[in-house]
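After this line comes chain A, so read on.
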Amino acid sequence: MKRITTLLTGAATLTVVALGAQAETKVAHVPGGPHPFFADWEPASIAAKEDFNLGAADYKFPQKWELNLQNDLLESLVTQGYNAFAIHPGDPVGSVPTLNELVGTGAPVIAVSACVNDPSDVSFCLASDAGASAYTGTKHLIEAMGPGTRKIAHFTGWLVEPNTQLRIDGVAKAAAEAGVEIVQVIADIDAPEPAEEKIGAYLAAHGSEIDGVITTAWVPAVVASNAMRRIGDKRIKMVAIDHDEVVMNAIRDGFVVGSMLQNPYGQAYVAAFAADKLLNGCEVSADAPFTSHPLTERFIDSGAPYVDASNVDTRADVDRAMTEELIRKVEADFLSCN
Partner candidate 1 sequence: MSKIAFETRSVSKFFPGVKALQGVSMQMRGGSIHALLGENGAGKSTLIKLITGVYRPDEGQLFAGAEPVNFTRPHDAIAAGVGVVHQERNLIPRFSVAENMALSQLADRTIAPIDYAALNEQAEPWLDMLGLDVEPATQVSRLSVAQMQMVEIAKALSQQTRVLLLDEPTASLTPMESKALFDVLHRLRDDGVSMLFVSHKLEEVKEICDTVSVLRDGVNAGENIAMDNLERQDLIRLMIGREQNDAKPRHGRSGEQSVALELKDVSTSLGHKGINLEVKRHEIVGLYGLVGAGRTELAKAIMGAAAITEGEVLRDGQTVEIDNPTDALHGHRIGYVSENRKDEGLILEHSVLENAGITIWRKSANRLGWLTGASVKKRTVPFLEKLAVKTPSLNQTVGNLSGGNQQKIAMAKWLAAGVKVLIVDEPTVGIDVKSKAYLHELLHELANDGTAVLLITSDLPEMISLADRILVMDEFVIKGDVKNTGDYKTMSQSVMEHIHHTEDELRRAKAS
Partner candidate 2 sequence: MSLVTSDARKPVRGPELMRLLLTNEFGLLLLIVVFGALFYSVSSGFLSSFNLNSMSRAAAINVMIGFSMMAVIATGGLSLAVGAIGVCSAMVCGWLLQEIGLPWPYALVAAIATGAALGAINGMIEVKTRLHSFIVTLATMSLFFGIMIFLTQAQTYRGIPASFVSFGRMKVMGLSATLGPTLVVAVALIVLYNFTRVGKEMLAAGAKPQAAMLSGVRVGRMIVLAHAISGGLAAIAALLLVARNGAAIPSMAGQQGQDWLLIAFLGPVLGGAVLTGGKISVVGAFLGAVLVTVLSNGLLLMQIGDFWLQATLGATLLLAVLLDLARRKFLERRAQ
């Protein structure tokens, strides 16, 4: 831990020396690929440019969800003159060398909405804890199902994505604690066609045997919400993830109990703020109160607010309050500026 902090401080210092305090900040927000989850990143980057008086804050995304494409894009952005990065890493390990390379050019890099594995040169990771969020979501589901012997199914994303494993573990942990049986995990369905086919087939054959559904990836949440609406009897309880309109509407209409949010807008906005600070003389505090995370020891939990029918319509307020709280916390506790 100490070694890492030293390294990090060194990198940050280098940055300052190399570029001087006058450098105009050009932040690039780079997601792993095109995905509706990042819809709020673009307005967030525009707002950040205004609010923090940045030289540029642009949302740039790889044309496909492919690690190599993201790496190519990041390298190209350096060539284009960007000097600060807020990145959703395509892979927690595979992205590290490229991110280190970016740091090597003097640019601060913040992992946003997903973390990279230690050791790495990124300043810190700003995200919701995927495992914890899945755990809490499952808790909410268990609560909604009420007492008795209960069985649930878990629909999740690509197995090759490491967060998937964290989520599977999180769900399993919550279920084990409450004595709930997970009868089926269906994975590799974070694309509309396979999700539709497999979720449909599963509910058709085994729908009567389960009491609850937890989804921990965007597309399965959307497809399963539609399926719940279609079944219509609201017997099976479901907790979703993220803020797709379909999911929100299903919550409003009572087909879905609630959803675990990740506040992508706030994450991107705050990351731009921190990156600018880091480029212009600030460092990550030596005694920053990082929380623990399976991947990294420099993790800032952006929270995983839970929405249900009661607060679904005021979701924007929830997000805004959280963003403000987060920015205050980052500035006060995690950055030290001279």
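Here is the rule we use: contacts are C-beta pairs under 8 Å (C-beta built on N, C-alpha and C of every residue); 3 or more make two chains touch, one makes a residue touch a chain; residues count from 1.
Regarding candidate selection, all candidates are chains of the complex that A comes from, given by their letters.
As the structure is a computational prediction, the values presented were derived from the model and not from experiment.
**Student:** Could you work out which candidate touches chain A in the complex, given the options 1 or 2?
**Tutor:** 2
**Student:** Can you tell me which positions in chain A touch candidate 2 when the two form their complex?
**Tutor:** It comes out as residues 59-61, 63-68, 71-73, 75-76, 78-81, 91-98, 101, 105, 117, 158-162, 164-165, 188.
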